[in-house]
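One structure, pasted below without further comment.
After this line comes chain A, so read on.
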Amino acid sequence: MSFSVQARAVLAKDLHVAWRGRARTAAVVAFAGTVLLLFSFAVGPDSATLAQHAPGYFWVALLLGSVLTLGDAFRVEVEDDALDGLLVLPIDTRALFLGKALASTIALVALAAALIPIAGLLYGVGVGGSWLHLGVFVLLGAAGLAAPGTLYAAMTARARGREVMLPLLLFPLVVPVLLAAVKGTSLALAGDPMDQVPSWLGLLIAFDLVYWSVCPLLLGAVLES
Partner candidate 1 sequence: MSGALKRVAWEHWVGLAGLVLLGIGSYVGLVEAPPERYMGEVGRILYIHVPTAWIALLTLTVAAVAAGMWLWKRRPGWDDVQVGCVEVGIILVAMLLVQGSTWARPTWGVFWTWDPRLTTAAILLLAFIAVLALRAFVDDAYRRATWTAVATLVAAVDVPIVYYSVKWWRTLHQDFSSPETVAGSMTLPLRINAFALLFLATWLVARRARLARLKRGTRVLEPPKRSALVAGE
Partner candidate 2 sequence: MDGVILGGWEWVAAAWGVSLGIFVTYAVVLEVRLRRARGRDGAAGQEGAR
């Protein structure tokens, strides 16, 4: 099997598994929605403040939800020792990584798509800038979370204390993603008169490029031991 066929097979398998477990996905959406609600209670009923910081709350809720989604990628493999079976196959670990990370990216984009209307309603914000910018930042932000998240999930799924380890490893790492995505989302919502979008987009693309090229190479070392 060629590289891309392998990657696509893994992607299709993971999406299939995710679809079968859609009750869990719905629970993650409900959890992230609850986080959004909690922000409004924590900040108070001042709608101006809420609207101003809506992109920040949205991305933190997505980040908290992403830990549950990302952990799934390898949790399903470790349960029932499916991973051993997967590794017996003549599969390139880089293709395995790309398939799984793409599946996680799609799952995160879906989570974000479900959260955007909730956040819009709760915080009373609409897209006053550009829908295209919003979509691009959500996609690139999700990809930035998925690449290191998939690599770490491969470790933490097989370590003790997995619930605490994945966020502990992932959150400090993705600070640039959070900064760029929150800024980009605010600019997409409020418009971009100062033309700041390109610099934040560039930062996000740089992060994605670095981690989508480094992490596939390291997955083999994680899985062999």
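Here, a contact is a pair of C-beta atoms (placed from the backbone, for glycine too) under 8 Å apart; a residue touches a chain by one contact, two chains touch by 3 or more; residues count from 1.
Inclusion criterion for the candidates: all candidates are chains of the complex that A comes from, given by their letters.
Note that the structure is predicted; figures quoted are calculated from it, not measured.
Q: Scan 1 or 2 and return whichever one touches chain A in the complex.
A: 1
Q: For chain A, which residues count as touching candidate 1 in their complex?
A: My answer: residues 148, 151-152, 155-156, 159-161, 164-165, 168-169, 171-173, 175-176, 179-180, 183, 196, 199-200, 203, 206-207, 210-211, 214-215, 218, 221-222, 224-225.
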